[in-house]
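What you see is the complex with one protein chain gone and the rest in place.
By written order: A, B and C. Residues from 1 in each chain.
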Amino acid sequence: MCRWMAYYGDPMLVEHLLFRPTHSLIDQSLHSTMGATTANGDGFGIGWYGEGPEPAVFKNVDPAWHDQNLREIARQIRTPLFFAHVRASTGSAVERSNCHPFRWHQWLWMHNGAITGFHQIKRDLLLRVDPVLFGDIEGSTDSELLFYLALTHGLAEQPVVAVEQAVGVVERIAADHGIANPVQMTVATSNGESIWVFRYSSQHQSRTLFYSTAADRLRELYPDIEVIANAGPETRLVVSEPLRDLPGAWNEVPESSVGVIRAGRDELLPFRPAL
Amino acid sequence: MCRWMAYYGDPMLVEHLLFRPTHSLIDQSLHSTMGATTANGDGFGIGWYGEGPEPAVFKNVDPAWHDQNLREIARQIRTPLFFAHVRASTGSAVERSNCHPFRWHQWLWMHNGAITGFHQIKRDLLLRVDPVLFGDIEGSTDSELLFYLALTHGLAEQPVVAVEQAVGVVERIAADHGIANPVQMTVATSNGESIWVFRYSSQHQSRTLFYSTAADRLRELYPDIEVIANAGPETRLVVSEPLRDLPGAWNEVPESSVGVIRAGRDELLPFRPAL
Amino acid sequence: MCRWMAYYGDPMLVEHLLFRPTHSLIDQSLHSTMGATTANGDGFGIGWYGEGPEPAVFKNVDPAWHDQNLREIARQIRTPLFFAHVRASTGSAVERSNCHPFRWHQWLWMHNGAITGFHQIKRDLLLRVDPVLFGDIEGSTDSELLFYLALTHGLAEQPVVAVEQAVGVVERIAADHGIANPVQMTVATSNGESIWVFRYSSQHQSRTLFYSTAADRLRELYPDIEVIANAGPETRLVVSEPLRDLPGAWNEVPESSVGVIRAGRDELLPFRPAL
Partner (left out) sequence: MCRWMAYYGDPMLVEHLLFRPTHSLIDQSLHSTMGATTANGDGFGIGWYGEGPEPAVFKNVDPAWHDQNLREIARQIRTPLFFAHVRASTGSAVERSNCHPFRWHQWLWMHNGAITGFHQIKRDLLLRVDPVLFGDIEGSTDSELLFYLALTHGLAEQPVVAVEQAVGVVERIAADHGIANPVQMTVATSNGESIWVFRYSSQHQSRTLFYSTAADRLRELYPDIEVIANAGPETRLVVSEPLRDLPGAWNEVPESSVGVIRAGRDELLPFRPAL
C-alpha cells in the first residue's frame, strides 16, 4: 500500500508540507502507523502547480527518506496545490513510470490501494481505455490504468461521474472473472484549480483518509502553533494519516464518499460506482 | 539505436567476452563507430544460461561503461550461451523493464532497431498478443512487444516462422495506418540450446550484423592470439560491430536473412516476413 | 543500524541463504524485529568467494527487498563463503561506496553499529591509517575507516589483535575529544578461508549476534527440515537476527568476544581493545 497527502491553500514552501510536521509523509515512508505496511520505500513522487498550466512531477524509485534531491527541491518550490505520495509496491515493478502522481496534461492523479486480480483483468481493462489516450500510458500499475479509465469516462468534464464510471467498469469486469471485491482506493486528483478526493472500497472497508479542519476553526483551537496561525483561510490538507496528533484538527473522510476542495465552499458527497 | 553481442561455445568467463576485446561491447557503449548513435548509455543488460533451465538477466538503467556491479558479475559468471546489449533509447523510458534482453521462461530476446510509428500502432499490436501471454509484458518498448508477437506465433515451436509472422503482423498493421517501412531490426533469440539471429528491415537497409569465422579457420589465421587459440570448435560470436579489427574474422550476416547457431551444423537462411 | 549474515560451509546457492528462510535478511531489510531500526532500506551488499582469489561484491543503494538484480544473481551464484548486509544509514550518504561489505584484496569486512562522534574524530582517525593504504579508501563511513585501521594494524597477519588495536585507537582518540563510549559494533571479516566475527561495544551493550548450532547437532534436533538435513558438517551461519524461530538452533555470541570459523575447530575468544 502507500501513503499520500494533498495540499490546497496559499503558496507554501514544499519543505514545510513534506518535512516539518512531526509525522510527515517522509516519516510515514519509514514507519507508517495506520497503513497496511510499515515501510513505504518503493519510490515516491511529488506533483505541483507552478510555472505554466501543466503541473510538474518529481518522482524517483528510491525511498523518499533518503533522497537528497527531494530535500533540495522542497526548499525551493512554493506552490498553492501540492500532491505527494510514498509507495509500497503491491507487485508492479519499482520504476519511475509506476510512481505517483501520474500526470495527463493539466491533471494529476494518485492512489493508495489496489485492484485485486489485476494481472488477470489488465488486458480487458486496457481495452476499455479510449484508443486516443492509450498511447499515453507510461507504466504498468493498476493505479495509472484507473486514471486512464477515468479520463476515458470524462474526468476533465465531470470528475465525480467519471471516477464512478471507471470504478464501475473495474467492478463489472472483475465480476466477469469471478473476482470479488476488486477495488480498494483512496484517490486524489486535480486540474490545478480543484482537488477531488475519493475514499472507496468494494467491501466498504477502505484505507484511512483524513481532511483538516477549516483554518479559522484551527486557529481558535491552536492559536500558538505558528504554522496554523499563518495558514490562509483556504488552507486544506487531505492525508492518509494525520501529520500531527492534534485533537480536533483531523476529520475522517467517510466511507464511500468524495470530497471536493476549491476556492470558496468545499463539498462532501456520496460516492457510488456506476453499475 | 543499440548494440548487442551473442556468444555460443565452451563455458567462458563473461569478463573475457564483455570487457577484454579492444572494441568490446562496453567500449561500443561509449563510442560506437558503426551505429546510428555514438553513445549507447540508456541502460544495458546481460542474459545467460547457468543454474536451472531459465536464463538469468542482469539489467540496469545506467550506462554499461560505469556500472561497477557489471564488472563484478562479469568476473564470476561462466556460461556457454551469453547475450549482452547496450541501449540508446529511441523514445521509450529508460527503465529496467525496457532494457534488453527480455526473458520469457527459457527464452531470451534482444533487438537493435525500431518500429516506425510505434506510438500510433502500439494498441493494435498489443491486441495481437495472445491474451494468455499479455500479462507477462513488463515494459513499454517496441522490442519487447515484437518478442511477444513472436511468442504468440509459436516462437517456442518454430522460431523462424514465428518471427516471420510477427514481422508480417507489424508490416500489415503499419500499412493499415499508412506507415511505410516500419521495421528495422537485428534480433537475437535463444532457448538455451540454439541461437537464432535475424537481420531485416522493411527497406532492406538493415543495421550492421556480423558473425565470427569458424574457430578452426580462425586458429589458422591467428595462431598467436591466445583467446582464439583457446577457443573450442563450437565457438561462435554474433555482433553489431566487430570486437577487434581482424581481417577474415568477421562476416556480414546478409540482408534479410536468419542464422541458426547450435551444436553441430549452423545454418543461414533467407528471412521473409509472412504476408 | 544494519543487519548482516555470514555463511561458511559447502558451496550453497545464494538464493537459499538470502531469500528462502522465513525471517531472511531480505525480510529483515523490511521489518527487523531486534534491530535499532525497523527498515534497513539504505542500500545493501553481498560479497562472496568464487572465481579467483579475490571476493566479488554486488552492492546497490536501493532497498534489498525490491532489487530485481539481486534476485537474479542469487539464483546463479554458489559459494562456500558468503557475506550479506542491509543498511540503515546513521548519517553517511547512501552511496554504493558506503555499502558493505568492503573489500581490500582478498579481505571482506562488514559492520553493524556506529562510532559515536565520528564527524568530530574522522580526521584524526584517517591520519592513523597507513599512508600506503590511504588511497584505497573509497567511501565516507565509520565502518570502512575501522576496516582500514584494522588493516593498518595487521589484519592480514593477526586478525584478532589487529581489530583489538584498531578499536583501541578509536577509543583513545574519542577519549581525547571527550566522547564517551564511542564504539558499537558487530563485525565480520574474512580472507576467504576463515571468518572472524566480533561483538563489542564500549558500554558492553552490544547489538545482537547469533551463531548457528553445529550441523550434526542441528540434524538431530530437526531431522525433517530439508535444508538442515542437507547441510554439510562444516556449515556455520552468523547472523544479526535468527533466520527462523528454531529452539536450540541459535546461540548468542557473548558480549565482548570474537569467534573464529574455519575448517575443523571453531574458537570463541574474549575481545579486549588494546589500550
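Keep in mind that, in the parts below, contacts are C-beta pairs under 8 Å (C-beta built on N, C-alpha and C of every residue); 3 or more make two chains touch, one makes a residue touch a chain.
Model, not experiment: these values are computed from the prediction.
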Answer for the absent chain's shown contacts is A, B, C
Tell me which residue among C:D10, C:E95 or C:E234 touches the hidden chain in the full complex. C:E95
Any idea which of B:L25, B:V61 or B:I228 touches the chain not displayed? B:V61
Of the residues C:S140, C:S194, C:T208 or C:N251, which one touches the chain left out of the display? C:S140
Given the full complex, what residues of chain A touch the hidden partner chain? 13, 48, 50-52, 56-60, 68-69, 72-73, 75-78, 96
Absent-chain interface residues of chain C come out as 93, 95-97, 119-120, 122-123, 126-127, 131, 134-135, 138-140
Using the touch rule from the top, list residues of chain B that touch the missing partner. 30-31, 38-39, 41-42, 61-63, 65-66, 68, 89, 93-94
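Here, only the chains that are shown with their structure count from here on.
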Rotation angle for the CA superposition of chain A on chain C, to the nearest 5°? 180
Classification of the chain A:chain B interface as same or different, half of numbers criterion: same
Distance from the CA centroid of chain A to that of chain B, rounded to the nearest Å? 41
Multi-chain contacts in chain A: which residues touch at least two other chains? 93
